[in-house]
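For this depiction, one protein chain was excluded, whereas all remaining protein chains were kept in their positions.
Chain lettering (A, B and C) follows the sequence in which the chains are written, and residue indices restart at 1 in each chain.
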Amino acid sequence: MSTQPFRLAAGGLIDRGRALDFSFDGTSYRGYAGDTLASALLANGVRLVGRSFKYHRPRGILSAGPEEPNALVELRSGARREPNTRATVVELFAGLDAASQNRWPSLAFDLLSINGLVSPALVAGFYYKTFMWPASFWEKLYEPLIRRAAGLGRAAGTEDPDHYEKAFAFCDLLVIGGGPAGLAAALAAGRSGARVILCDEDFRLGGRLLADKREIGGKPATEWLAATLAELESLPEVRIMPRTTVFGLYDHGIYGAVERVADHLPQPPAHLPRQRSWRIHARRAILAAGALERPIVFAGNDRPGVMLAGAVRAYVNRHGVLPGRETVLFTAGDDGWTTARDIAAVGGKVAAIIDSRSADPARKALADKLGARLFAGGAVLGARGGRQLGGVTIRDASGAVSELSCDLLAVSNGWNPTLHLTSHQNGKPAWDEDLQCFVPGTVPAGLAVAGSAAGRFTLAQALEDGARLGSEAAAEVGVAAKPAEAVPVTDPETNGLSPVWRVTGGKGKAFVDYQNDVTDKDVELAAREGFRPVEHLKRYTTLGMATDQGKTSNLAGLAIMAEQTGRTIPQTGTTTFRPPYTPVAIGALAGHHRGKDFRPVRLAPTHDWSKEQGAVFVEAGQWLRAQYYPRPGESDWLTTVNREVKAVRAGVGICDVSTLGKIDIQGADAAEFLERVYINGWKALPVGKARYGLMLREDGFVMDDGTTSRLGDSHFLMTTTTANAGKVMQHLEFCHQVLWPELDIRMVSVSEQWAQVAIAGPKARETLRGVVDPEHDLSNEGFPYLAARPVTVGGGIPARLFRISFSGELAYELAVPADYGDAMMRALMQAGAPFGITPYGTEALGVMRIEKGHVAGNELNGQTTARDLGLGRMMSAKKDFVGRLMAGRQALVEQDRPSFVGFKPVDPGQRLRAGAHFIGIGKAAVMENDEGYMTSVAYSPHLSHWMGLGLIKGGAARIGERVRAYDPVRNGDVVVEICSPVFVDPEGARLHG
Amino acid sequence: MAETARSWAARGAWAGIAQAGQLGATGPAGVTATLLDGFGLATLIAAPGGAAALSQAIVARLGIALPAMPKIASSASHDVIWSGPDQWLLRATTREGFGSLLEALSAQAAVSDQSDARAALRLSGPRVRDVLAKGVMLDLHPAAFAVGDTGLTSIAHIGVHLWRLADGPDGSVFEIMVARSMVGSFWSWFAASAAEFGCRVSTGRG
Amino acid sequence: MRYSIFSLLSQTLQGHKGWTPAWRDPAPKPEYDVIIIGGGGHGLATAHYLASRHGITNVAVLEKGYLGSGNVGRNTTIIRSNYLLPGNTPFYELSMKLWEGLEQDLNYNAMVSQRGVLNLYHSDAQRDAFARRGNAMRLAGVDSELLDTEQVRTMLPYLDFDNARFPIQGGLLQRRGGSARHDAVAWGFARAADSRGVDMIQNCEVTGITMSGGRAIGVETSRGPIRAKKIAMAVAGNSSRVAEMAGMRLPIETHVLQAFVSEGLKPLIDCVVTFGAGHFYISQSDKGGLVFGGDIDGYNSYAQRGNLPVIEDVMESAMALWPGLGRVRMLRHWGGVMDMSMDGSPIIDTTPVDGLYLNAGWCYGGFKATPASGFCFAHLIATGQPHPVATAYRLDRFATGRVIDEKGAGAQPNLH
Partner (left out) sequence: MRITCPHCGARDAQEFSYLGAADLQRPEGMAASEAAMATYVYQRDNPAGVHRELWYHAAGCHAWLVVTRDTRSHEITAVEVAKVRKAGATA
């Protein structure tokens, strides 16, 4: 265990009483509670943390926040491995295990760093210009090599063992960022009673107050921070959410946020998710996300040890780590000097200060006081060193070049407002010439921007903005706002800045985008080749496209392009940002919905009974339906299905049909309504009878079919297919509410109320007789085909009985209230036992409907017309109905449209498959000879061969003709004979039995 | 609907899905869930222009008026719950006499029995809103969703109908109704969401 | 200048100082033979093929923003020709063949990568529907293979086979499908067209279509009026807006489609996979980012951005397909606006307005069509006749009923 050589003896917001052991690349280290992985690595003197994307250059830690482009690691291991994790935002925990990435075999010795040697050729867009010859080499050789080299970390790939949640929140005011501006805003609004949510991505609230030594009201700012947090926590309508990143702004005041519930723990405790994604509905929001510091482009600016000055300050003041023995400061403004002052305050050595601005006596005096050499008007030309910064080459105001040795170079070039969320709704930031940065331009309705995020960089401005905007937001949402109290900032603030976008004249690569290895030369090349619009620049060079989304690079890239093309920065373009603000785990946004919980499953009231019977279930849209009921000794599903079919045709079987959509349609105009939505007639249907109905979409193609029964003069019960139940309901509501609101129609789905079972087979009536109460006449005369009437069962339980048949057998459907579904199945099994009653599933159901030539989902595929399906004659010519006119269009009535017939193999031993296409015998298997396709097939135990339904040009006129059923994707090519689609009992004798 | 003794055993929507006991975290339960069963439920839809007459009929029979807004109105034995324009759910705590009530009302409304169509759950406890926030896309803050408010919405891709009843001994009380066929998936969401706070599950009559 | 390994090495020795602009930046001339409205993939491809195949070079491409700023720069880069209907399959297969020779044709590496496109199926009915499509592809001379569960497992062992709500039963694979580098496609066509004299005019927004006697004779633009003998629209996403300038309504709605990319990762997935039980597809780019997407948001929008419900739906499907993606982070998401036609298929046709040609209705499938769209549109503009593989893409097909509805969803764009 190392001794944390760079840890200061005292100070910092860390808990030195809680040491945390962790490992990086297999070496063990120790840090403290309150550390980030980055601060703990720096405390231990670890400088080299990663390798860059393209050139595999050694990289260290640049920042102390979410903008980090360099220090990306693989965190955790095994199934919990998280690639590309920014060490600067990882909260240290005991046992943390991290590894460097994008290097082989090791971080210190990375073979792909030879890319650096050929790097002169690997300029922006080089791959567009080469790898074209010979053509076959691209995919065989070049691309695999590129792919292997590209990418950063390694994803686990295997199932994520943690779980995730979603949550929804509502508030008057969402405050994004818990720094001084955000805290002041939350306090102002919270005190007035508004419902406030305050989110901060950090695990500790305070923002820059944690990193800077400031005074508020004559006392250390940390005291104000503590008091403010305590008050906020006491307010019942204020919710403070640390470790929560607001990542995106969506329409109408909806914000996406992700809460890292357990990422600071080795693994989530029982009953807690790893992360939770929030959809926050905010009437108002204040963006107080602060600002991100800007690096300077100069040769070697990526050496480990080159660090943002504000980050150095954060490590010193917040984490008690001084990440260098000998510091050089390169600054373009006053802010950098604060870093020098803070280093000196903890006893660190500031060897030199290079201030790009011209000489100034006050600065000279301050440098003297700090014991630092001052190079006013100077610049850092280059940084040297490999895995660790060794020194810098500087140019003074006179142009003289000299060398300084140092192990830490703090760079200060001003800050960019963290305005990302303001551009998520297509808002464009505006250039502020005075501040030399982009500030929020068009800001979405309901959002205000406070403090540094608005380009108001001083602490006084942050506190003032927060208090004012917090009060205003409270007033806007109608809460009696209390006037915000003025909180004086009592230490002096200066904000002078004259930014330096790049320093030319150094040796070696000068990086604009660290993570994607985009250099200033790449930007120049883009300019030379005409990729001058900012989007071309980004896309051609990949500037800003890495995991940091260009947080530290976009502006410098724009500035260099501006310089190259003789334009100003705003003329060159703006920096806009797409959501998310920082990358978001896919699992968090999926929440609970994965595996079996991906989508809800619907179970019939008879499900448990079917399970008890040994059913195999199949996904049928949202439902799980019994597919077949295997019995011991049955070798395959076909054996089982054959048995079930035979049992039905020989005796009786039962099959759950509860899943069909059932819509109660009442009202004086119910019959008229059905006339308009179905192609066939309904007004003449007597009460107590059912009828098959077919409905079209308005474009003339078939939408759905089903049996609808008239329960009363103005009361119908419509059934829909299982798959289309929801769609049909919506369609009917459209027809009623939008097209014909004048009709008295009252509709509601009753699908869930009824358990419904088909009882089919010659013994169906006898079976039913044992279940339906005796006073109901079930004789053929008393309850004829298509009768549909209420009955009672089980001694007075209200039920509905329909004499309808999908199987072609004597058959009924019996519906009982769902609570009795289970009992119904048991009662039927008992009543049918003497006849060998057999439960059957959707497979046997399918076999029997194919044997009878009934159309189902495979035929009702949205591409077929009523005529195609042989149902054209159902279309009434006497009334208007949905789809009537469009069904009459030229192309829908052409004679050679494929239409519905049956098919049987000429060699009865051959198997048919749905999806095969029909080709004339002796014709070439080409598209021009395609005559149609097989829609459904099944093995008929009745016929002892396979049979098929399908659509073929010429249809019924070709019965008796032979064609090929061509199925090359399954190596099938079977000669079939076109036949009637009704394979069993074409006269319908069994139906009426 | 059942009014006389039957030879068939009824099996409620929760059967095989959930049972009494403790879910998730141990210790004092943050949420209390009661699985409701045995209630009568029906959809009533008024004829065009007939809502007032229907409401009068309900007042006459049950002493409660049909809410014109998304609200629930309750008597000791019945609730009427807004479920769409000119549409309500009528709930009775017991199915005794429910069939004849529906028959009587069918002159004023399109009546569809839904007694077996829904599973219902009553929720209370100090963390009840935190659990619901994991699925409900409505603002359930006491000021935004008052006692007697109801909403049709969805949870975890499952359509639900929920409302807030008068506060009980452990604070706010909500009831949720969900389609019977989806109650298994609903319970999977609920159990996962309530586990953080611990949930005591019991059974009761609606 | 010709691009090759030799030019690259030679420029490397000169510090890359000798590269010249990929295209000129000309001012618009007062008149052209052909004006193409829209400097996206299809417009640029049309320009290239007009110049290279038909010798028509007095052409201007008018782009309101920067070249490639439309959907060619916003899509998920997938190329495939796995279509069902005879109106579509040969067209997309022509496109695939053009992709296969694109780099040599353009002297630009668009990084066409035939890694395979695999559509997963999750039920018997879906299998049979895929078989129908796979067989139709074979009949049209397109490669297709129907895989079973075990074959899919061998290819993609980390998918959720064992705990899935909708278990994977197999897939339809087109090995020749894959992806291409989207921006490079636009740039390659632009550079090739420019080299033959086509004027690519950026920041030039068309604000009106000048009519004379029922004929379109020119356009008004933000850079002044320009006359032309023929005016060709290739502005998918905005087709209705431009058509309105000529007094036309189209069978099109504009919808937003979102797309996503993850952080860069080491190679993880070697083909394009589509989930058959939800709206989701995924592949991995040469740079290592997982590129994925799902369904359209489902409402008319020109806003080029979408909302959380679809984002969450995509992530749920991602996790349902591949639970190992849980800790992979989504880096960026964005939206593009598309012409959603009433049958889900495109339009390449003349219009009731003489001299005005229409290329529109690409739904979310425009990228893969880019070469063939340009090829066939150029053919139509140059010859006045539809190209043989694009004869079905008529504007009057909605009136005649000759719709090309791959999904059978009917006249509702947000269901296609």
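Just so it is clear, a contact is a pair of C-beta atoms (placed from the backbone, for glycine too) under 8 Å apart; a residue touches a chain by one contact, two chains touch by 3 or more.
What you see is a predicted model; the values in this text were computed from it and never measured.
Peer 1: List the shown chains that the missing chain touches in the full complex.
Peer 2: So, spelled out: the chain left out of view touches A, B, C.
Peer 1: Check each of C:63, C:253, C:316 or C:349 against the chain that is not shown and name the one that touches it.
Peer 2: Going through C:63, C:253, C:316 or C:349 one by one, C:253 is the residue touching the chain not shown.
Peer 1: Using the document's definition of touch, tell me which of B:19, B:154 or B:202 contacts the absent chain.
Peer 2: B:154
Peer 1: Taking the entire complex into account, which one of A:10, A:480 or A:738 touches the absent chain?
Peer 2: A:738
Peer 1: Using the document's contact rule, name the residues of chain C that touch the chain not shown here.
Peer 2: 238, 240-241, 249-254, 298-303, 307, 309, 342, 398-399, 411-414
Peer 1: Spell out, residue by residue, where the missing chain touches chain B.
Peer 2: 70, 83-85, 87, 137-138, 151-154, 159
Peer 1: Determine and list the chain A residues touching the chain excluded from the picture.
Peer 2: Residues touching the hidden chain, for chain A, are 250-254, 279, 281, 445, 698-699, 726, 729-730, 733-734, 736-739, 741-742, 879-880, 885-886, 888-889.
The criterion applied here is as follows: only the chains that are shown with their structure count from here on.
Peer 1: Would you kindly tell me how far, in whole Å, the mean C-alpha position of chain B lies from that of chain A?
Peer 2: Chain centroid spacing, chain A to chain B, equals 32 Å.
Peer 1: Can you work out the whole-Å distance between the CA centroids of chain B and chain C?
Peer 2: Each chain reduced to its C-alpha mean, chain B and chain C end up 49 Å apart.
Peer 1: Out of chain C, which residues touch more than one other chain, so two or more?
Peer 2: none
Peer 1: Identify all positions of chain A at which a residue touches two or more other chains, and write them in rising order.
Peer 2: Answer for chain A, listing residues that touch two or more other chains: 166, 279, 593, 596-597, 599, 601.
Peer 1: Going by the contact rule set out above, which residues of chain A touch chain B in the complex?
Peer 2: The touching residues are 163, 165-170, 195, 270-272, 279, 281, 592-593, 596-597, 599-605, 608, 623, 664, 666-668, 715, 744, 746-748, 750-755, 793-798, 817-824, 827.
Peer 1: Please give the residue numbers of chain B that touch chain A in the complex, ascending.
Peer 2: Answer in residue numbers: 1-13, 15-16, 24-25, 43, 45, 47-48, 87, 99, 109-110, 112-118, 133-139, 141, 144, 156-158, 179-182, 184-186, 188-189, 192-193, 195-196, 198.
Peer 1: In their complex, what parts of chain A are in touch with chain C?
Peer 2: 53, 79-84, 120-121, 123, 126-133, 135, 138-139, 143, 146-148, 150-160, 162, 164, 166, 248, 250-251, 254, 256, 277, 279, 424-426, 521, 525, 528-531, 533, 535-536, 539-540, 542, 546-547, 549, 578-580, 583-587, 589-591, 593-599, 601, 618-620, 697-701, 703, 857-858, 861-863, 886, 889-892, 913-917, 919, 925-927, 929-930, 933, 966-970
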